[in-house]
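One structure follows; several queries about it will come next.
Excluded from the complex is one protein chain; the other protein chains are retained at their positions.
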């Protein structure tokens, strides 16, 4: 194994089109911070960037344990990228536990920087290492750099008068500096960030800056790294950019939609991982006419949203799997009363409590089919963090224009990871103003327009007083009705209304050729891995195309046609075949499935392997 | 139109193989009672019998209104029958509202007996009749007998000293007597019933007996009915019989299952139409070791059942659509903790509150697919009221043998209507005793046997102390685990366990030929109409067979083979295609659907029409 | 409260829907009194919303010619909270039952009350589940034999008023369906209250629990069994107003006015700082004590909707009306050229 070499080694800089690195350490080690700084710096530098943060399930698992490891992976590139990368080219492991849980994702021959200070007996035991891996040959397949990061850090800041603890806390910034050197990144952005973040504590600010520089200089001078790498700027569309997480984008999309239709948002929800952040975000935007209510539970939350919608606001609620289950009875009320309502499901691994911090796409059935009675709603899914923005706008538009609950499917990965977002201009979005009825002489609560949509008459309007509820309604009048034919008629009308939404959404597009050997189908957050796999396969000469489905209900009207033009169809989803069943049942084609429920996104290689498998036949 | 003829008419008795009649009146008129007496008498007489009670949605809708009409339909026959009949041969309408809401179900030329006393202006107005239909020709297509039933009744009992109100109350029994005459039934059973029912009030008993006889004699002597009908005894399997409703049968099935496996029942539920009766029934059987708890809501109910199952009882809960929706989060907990749990869904018309008193089969998706995460459970459906008995036993057996939640699907029609049940002998059922583990040296909470089932270790057992919960479990140990591969493994194990149940259930059988033109597929309460239609079609010479599916999850292993042997497959369900989607998606066959959501069972004629439609191509 | 200009009659508040309770149901009287009171105070129909859950009582909104929402079982307080938050100008009433409000909906009721959001919540307590045909409810007396409890129920009942006081209600009242005068009075007071007003109404379900409140409605005896509360007045009751309630330590007891100095009697104070007095009154139960009717508690406290609007205004004041372009550009940004 390699330890710090004392012999000078000649330095080279190699160009790469992209690299994937991961910071991993104890949850107290500040890995999320190091990761986001690296992300920002790379984005500012001009790379395309995609990230994957991984948190431990516990708030503060005991230091040094396997359960307490926190990680942050960044894929940065000179080309368009859609995933945070399958495996990492460089891993920074701040302690034995981080090494243990992350090593398997390091490519063979990859760079492994470990904080050797932490490889003591106590920590090795906590990580369940019987022997010190730095002292055996178990790491021989990697380029291992054992750096006493803590010692170096403390050394670097020693004359600033910090306590030992405070000094050591800068070690994440030291390792960031080291990795900046390794990938030839400028320090400037992070230095500025440190200055503003610790504006009130110059001592700490100085310490962090020193640590950053020390790390960088160690790379430069210690002469242990034979090469450094350069990833050039990507050719991205011009414009102003920022990083955005999916949950932020959802919040902003809701606010934008509210402006576009001229109706305020009432957002009621009950905290739950990984959806809580949308509530946190929105609670800052009261000046955008957003009222946020932290409800006593999910049932109350969705009911508050329904009450608000009845009153002319856009009622929105969000949760994850178990909380969505609780909302379903009330979603049914939304269907029967035909009110606009947005239900956001930031999916996580289930069943039951499952693995709350891990993403999955296992709530599609629940969203589409999980209610009593014939109870159709519109369902749309976000493809990426930034896509959550447009998805939220689309959902609100359909909800108010079709007077229907709309499910928005996101997931823990899409919701929490960040990607660069080209900042749009507010003026570029087409408004979709809502008009409430006001004329009592022609008003009927359940009369319908040509799209099958009933009027949204709201309390406060003189002369339109009316009553709605969850019992079957008579057509036109909306009075209670137990009439058999009326019930069939109303079930049909509600179904037809949802089907009509297909008129409003763009036809399904296909990436690649319109026909071929393999059609890869994705929905929601699996977009990135599947798109990347499609690109790779096409470069290899395979006749592969990609159909990413944004609307899951209704399907765009041409989906059946698209499917028929391919020899093989593979539906890639982080579940055991939920969209697959719907597509097979609807179109009677033998669609294959690529399934995974491991609380992690697809790897591109997994998709490619499946392409090869079905192509072989 | 026909009124009471004064000219004597020659009387004939005609033989019929079956007849369908309906008593309809105000909900205060005692129609349910008349109907059940007619049922009992016919069953005792030896006919096969099938009934359809229909209640108004309101507890006591205002007298005389359309909303207040209550009906009871009886199909009785000298042959095996499976449905209460599509349309009625004779309708007894006690007031204008009853006439209005029931007339369309009377066959052309059918017998219509109306209580002319109630056809006054006030009642006609309440029934929204602009003119008295007895005085126009709107009833000309029927044999109308306008009988002043109330007057006759009061007259018949006048010397017994009853109040006018009390006297008039016997009018349902008078009409029963009249119909007894019409169908040549003995009075004896009803007289005995009256005597025991009013044992404490001889005056009322006498009055009812007199009314019964007066009705009968009116038929005999008034010489207005040209014919009466005789329906001979059916050739039923020998044995002792009783009438049973689906909800009664479910209750008894649960009790029987409890005995067979040697575990007590803890039944926790929250009242809801049409499931409450199971709670009512079971609350009488404490001496069978059944504990019933009326919970504060559905969530508490299912959680109490889960707690009881953890403790070694059979936890059972029941509800209808909206309540089942509320239980889903906890059902997921049952799946994750792999505990036996029975969830009974007595389906009613939805979505939302829908039409609570009306049956539907629209909760199949909810039961199979309506939870967060990959969350499979076993699903079984009862074909008829008496079949609820065996269904409950099967559900409990699978639940304890496979340590899994089992959904039992019934519906408002199956649950509330009655049919004759050949009383089994307790000794005829095979026990399936449960053995709890006791040996601490080999115990692992999530170790599995060859069927993939974990042990049911219960509190109170020394040395087996362990903890379970809703977070993903590590294989074997059952400890909390966030390991990616473990999660995939556990999802697979849970799915495989449910699939393994297919080993335990009989292969799918087919009624009729094993191949042919049309395979009619039914599940749950649509059995009867489909079986009858199949018989009829076969008699007509059509190559039609019938596959009734008892297990919806897992499917019996040969279902795919069966389906492939028919040119056309028609899935008949009281929904808009729920099983249809599952079958199409699984087997990729172009299964047609016969769909109906009108809060009513299929009519045989509807099924036959569909057979003709698909046969034509 | 919003008031309209045209004088309103109870008839104006009747919707076109046929009332479908059982003949003799106590709900009829409550409906009539509500229509009377709301007409009297001259509400604006367009600005009034009735929200209910599920149960016989919850059919109420259909019969009111205002906006109405017959929602799902137990959730009316949450729906109504959404309505009120979306438009605080509206007068929002909630109608619930003892099952709807205290069984499945207890969580929602609790949180509406503790938020002190201006909903007027009427809980029709008939001590039974009416709509589902007569199972015992959370307010049914222990030992009640019903369809689901042939041997008698075993759960001790919940006292709705104690519950409401326990979770911080700012207005708590009680009335009886057929006691028209006091029912009107309590409804009027509830309508005027800012914050959550919680009113329990004893209601006769004449099909499944007839005469559950006979002690409080029987002409001959009722005056001995209930005491009308008046703020600042001593608790005096009985046919000839010859009985009073006095405190013995923490235990209220009935005394004969003849032998008791007037000062000894318990004086009602609906606006006491602590809810302890109201709590003690709420605990008085027939037959040992007369049951209190009227307003047990009424205190001023900032309402939820007021604070919500206040925060909205503050945010607007501090940050100006939100600017989307600014929002989009928050945080670190960079240009790609």
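List of remarks:
In order of appearance the chains are A, B and C, and numbering begins at 1 in each one.
We take it that a contact is a pair of C-beta atoms (placed from the backbone, for glycine too) under 8 Å apart; a residue touches a chain by one contact, two chains touch by 3 or more.
Everything numeric in this text was worked out from a predicted model, so none of it was measured.
Interface note for the absent chain: among B:186, B:226 or B:459, the touching residue is B:459. Here one chain is not drawn; of B:95, B:256 or B:404, the residue touching it is B:256.
In the complete assembly, the contact with the undisplayed chain comes from B:288, out of B:198, B:288 or B:511.
Shown as candidates are B:62, B:148, B:307 or B:516; the residue that touches the absent chain is B:307. When you scan C:26, C:53, C:107 or C:292 for touch with the missing chain, the hit is C:107. Although one chain is not displayed, its contacts with subunit B can still be listed: residues 40, 43-44, 46, 189, 193, 236-243, 252, 255-256, 259, 264, 266, 268, 285-289, 291, 293, 295-297, 299-301, 303-313, 315, 329-330, 333, 337, 422-426, 459-471, 479-480. Take subunit A: the residues that touch the chain left off the picture are 58-63, 65, 67, 270-273, 276, 279-280, 283-284, 286, 292, 294, 296-298, 322, 352-353.
Where subunit C meets the missing chain, the touching residues are 103-107, 110-111, 114-116, 138, 151-152, 154-159, 162-168, 250-251, 272-277, 279-280, 283, 301, 304, 307-308, 311, 314-315.
FYI, only the chains that are shown with their structure count from here on.
Of the two chain pairs shown, A-C and B-C, the one joined by more C-beta contacts is A-C. The distance from the centre of subunit A to the centre of subunit C, with each centre set as the mean of the Cα atoms, comes to 45 Å.
Between subunit B and subunit C, the centres computed from C-alpha atoms are 40 Å apart. The set of subunit A residues touching two or more other chains comprises 299, 329, 332-333, 337, 469-471. Contact with two or more other chains is made by residues 54, 72 of subunit C.
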